[in-house]
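With one protein chain withheld, the remaining protein chains of the complex are depicted in position.
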Amino acid sequence: VTIRALTFHGKGDVRVESRPDPTPPDQDGAVLRVERAAICGSDLHLYHGDLPVPETGFAVGHEFVGEVVEVGSAVRDFRAGDRVLCAGVIGCGACAPCRGGHVVRCERRQTRVFGMSGALPGGQAEAVAVPGADHALRRIPEGVSVEQAVLLTDILPTAFYGAKGAEIRPGQTVAVIGLGPVGLLAVECAQLFGPARVLAIDRIPERLARAKALGAVPVHADRAAETVQGLTGGVGPDSVIEAVGADATIQLALQLVRVAGVVSVIGVNMNFAFPFPMPLALMKDLTFRIGICPVPELWDELVPLVQAGRLHPENVFTHRLALSEGSEAYRIFDEKRDGVLKVLLDPSR
Amino acid sequence: VTIRALTFHGKGDVRVESRPDPTPPDQDGAVLRVERAAICGSDLHLYHGDLPVPETGFAVGHEFVGEVVEVGSAVRDFRAGDRVLCAGVIGCGACAPCRGGHVVRCERRQTRVFGMSGALPGGQAEAVAVPGADHALRRIPEGVSVEQAVLLTDILPTAFYGAKGAEIRPGQTVAVIGLGPVGLLAVECAQLFGPARVLAIDRIPERLARAKALGAVPVHADRAAETVQGLTGGVGPDSVIEAVGADATIQLALQLVRVAGVVSVIGVNMNFAFPFPMPLALMKDLTFRIGICPVPELWDELVPLVQAGRLHPENVFTHRLALSEGSEAYRIFDEKRDGVLKVLLDPSR
Amino acid sequence: VTIRALTFHGKGDVRVESRPDPTPPDQDGAVLRVERAAICGSDLHLYHGDLPVPETGFAVGHEFVGEVVEVGSAVRDFRAGDRVLCAGVIGCGACAPCRGGHVVRCERRQTRVFGMSGALPGGQAEAVAVPGADHALRRIPEGVSVEQAVLLTDILPTAFYGAKGAEIRPGQTVAVIGLGPVGLLAVECAQLFGPARVLAIDRIPERLARAKALGAVPVHADRAAETVQGLTGGVGPDSVIEAVGADATIQLALQLVRVAGVVSVIGVNMNFAFPFPMPLALMKDLTFRIGICPVPELWDELVPLVQAGRLHPENVFTHRLALSEGSEAYRIFDEKRDGVLKVLLDPSR
Partner (left out) sequence: VTIRALTFHGKGDVRVESRPDPTPPDQDGAVLRVERAAICGSDLHLYHGDLPVPETGFAVGHEFVGEVVEVGSAVRDFRAGDRVLCAGVIGCGACAPCRGGHVVRCERRQTRVFGMSGALPGGQAEAVAVPGADHALRRIPEGVSVEQAVLLTDILPTAFYGAKGAEIRPGQTVAVIGLGPVGLLAVECAQLFGPARVLAIDRIPERLARAKALGAVPVHADRAAETVQGLTGGVGPDSVIEAVGADATIQLALQLVRVAGVVSVIGVNMNFAFPFPMPLALMKDLTFRIGICPVPELWDELVPLVQAGRLHPENVFTHRLALSEGSEAYRIFDEKRDGVLKVLLDPSR
């Protein structure tokens, strides 16, 4: 028996192909029939050929939800038929940090992302194998829709993590650079910390309009520095969340932030020699944060907010396509065509 | 020359009387012509005769804003003509904590409230003398209305202080007991910390409706325990803000709060032997907070929130009366007549 | 087959008796052959008849270490032959908080202490049954002695928890009231937070001398208030750790602590109507903490400190007796005879 999966074949080349039906990777693992999967900005790093991959042909994607169809003998908390979301980032599942949901701190250094290599095939597919099911999965909570659940696998926790890392306190001003799906969710999450103002920076009018609708002050990227200076009396925002990952936008964050402020980077930057301006940072008394989000660690905080209607992450989905349209979906997302913000794939089609 | 002032003459007896024109109490002091003053719930403790006072006949009131008419020779930051708000609680103004705005920690133990004795006459009057003007006053910030400014002198900071003390984190559930003016502002301030839910407890339908309009879940006080248990799956809210000050409502807070939770008391309770249930607290792993709000310490956080329209404290004013109607104003407020929530007095009338 | 156990038969009556050999209480449980057990101050609450017990005749004691002799079929992390310490306080072992070591927050409300009723017999015995072994036990870490391990089961975490709850920051002054074994360990743990001074209050000269040897300033309880006032320039200590549990000592803590300070109670007080002085607390802007220590949650912090020789909790043991001397051991401990501080029992004798 086989399944259809979106597979990676080198720069700019993802295709729907057949793959063998997955089985639980070990006694702690499970297999999901995928209901929905989304394409993430970090999938584009792979798509652009920016990441070293020893092989090709593996299934891609780390944002997915589905139904458990099979579990290993040692899985305690899940059984066939459970509808679950799966953390895009997982650890060994057995060490103390992993048990507590802190998968990034996995003591066995097995922190991995689905769909980035053949060692852990991804979930933009009809089915996917999940190791350490008891720690990677969570039942889709009552009151959380499938589309919301997909966003709980990665980018909503990531956005929230960026907002937490920014240490926003009530009455402060925070800037968010980049209003793609993660950036817009970061605007929404920043509002949870009671800032007086969220300054939202991008150059795409529709994205600026979305940020404004979320209560932010839209700032056009072409005059970001002057505008932000003006809005903050020359002082700068108390914190900046960077949600692009380009060298230029990280530099902008460092330039904008006020003295004794915080820059929290959730954009993925792969520069091993990013030119960090030390004397500027020194004079700024800077706190600079960058990291992969420990997804499961954040569910307890985020699920009640989604259930209560305080967060509406599902608004970022602009395109809902069939898995069979996967190649085109990547192109649309990569080229930012058609007002695309976030693409959802349906593996049943 | 004389001014009119609302003065205290014993239990239930406040009257408008003439008093000598105030002069700056020392070289660091100032005199304000009062534009607006409000009656506070803690004024009722005096009105009810619950506070020991060595004398009577002094002007009452600690919530007021006005125009500076005279300053002492050593005042640096203010001059005649400045429109200012005045902290209801002040310290010596000279020690390190006072300079930093932490007046409650005054090292000379001179933390005092206006209008509670003849030593520091209050501001429900045409004019009032303010010691330590550089530390007690703040210019009414641009974008802050007179009515908002009055609330910045005491109850908005108090409500915010209670919410901070509750240590609310995003996604949590917080309960607010008592929806008088302070309690309703506590609901508004609690929302700044990103809770999934604010459970607002009172028995007056109009107050419950106001809390609901602020995004809270209204809970009738007559069935508070069962309702809150039900809404929290038997666990209890992560924190409780108590805004009444009665023994029974503080007991309710201790009963409701979840294990490892926080009870933050901003209601004023004068019981020197409040029957604290130690074994319950022990099993709950409790943090219990109670204190006078350090008003000036909180302005930097609150002013931008008011300016940005994130907080609308002015909605608590239901009655706007002339100073000449002061006796009646106290009766209305005390008896909770006419749907009263908060009373504003105009000393020019 | 039977084992010998120290059993409770009513006020002042504990005896060594035979009991059936324990078996694992469930598939997640284990049985330990006890190597050493200690008597805790909270055992005296039982001994004094202060706790309601539906029955008598059960084995007492919640501080013990030993060797695993049998495990249930679902135990993952332990096997026969492992030398382990066991948390004196346990939860269900299955809910999310319990898995993370936060047993006090057990969602199934199964937080229990060994040896306080027949439902969970204690470990002052030759052998003891432990439910939820994977979460209650920890292998005795390399570099930790048996006697240190016994203290990691309860009173060292409790003392550390009290010090954490006191929120001590470098340069501050902290007072510790009561220099029994928990109080002396609290002095030692308080030093981890960099206070300028630890003021240690008791009336037993030998205990004061021990505190002094730990770097504290000894203060005689008979003149605690004046001495502490004098030493702090009339301001009071920034925080107070109460390690007695009597009404009078908790009142002393509230009286001593400075404005905006913290009182952290680790003494066990069973007064359901402790006369809490609200007006005093109000003027003090108080944070008051009281709770049962979540033992396993603290092991990750404490074990490295013991291994590195930063903490020497074993110094509290003054008496090492045979289990057969258990009745006498309780009397010595209860009557504070013979300079007793902490009693260790050897079940092999």
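For clarity, chains are labelled A, B and C in written order, and residue numbers in each chain start from 1.
We adopt the following convention: a residue touches a chain if its C-beta (ideal position, glycine included) is under 8 Å from a C-beta of that chain, and two chains touch if they have at least 3 such contacts.
It should be emphasised that the depicted structure is a prediction, and the values quoted were computed from it without experimental measurement.
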Inquiry  = Tell me which of A:222, A:285 or A:300 is the one touching the absent chain.
reply    = A:285
Which residue of C:74, C:204, C:260 or C:305 touches the chain not shown here = C:305
Inquiry  = Can you say which of A:277, A:309 or A:339 touches the chain missing from this structure?
reply    = A:277
Task = May I ask you to list the residues on chain A that touch the chain which is not drawn?
result = 102, 104-105, 107, 111, 235, 259-260, 268-292, 294
Note = For chain B, residues touching the missing partner are 96, 99-101, 300
Inquiry  = List every residue of chain C that touches the chain not included in the displayed model.
reply    = 160, 169-173, 189, 191-194, 196-197, 300-305, 307-308, 310
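Methods note: only the chains that are shown with their structure count from here on.
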Key: Cα superposition angle of chain A on its copy chain C, in degrees to the nearest 5   = 180
Message = I'd like to verify one number: the distance from the centre of chain A to the centre of chain C, where each centre is the average of its C-alpha atoms, in whole angstrom.
response = 44
Ask   = Roughly how far is chain B from chain C, going centre to centre by Cα mean, in whole Å?
value = 41
Query = Got the chain C residues that touch at least 2 other chains?
reply = none
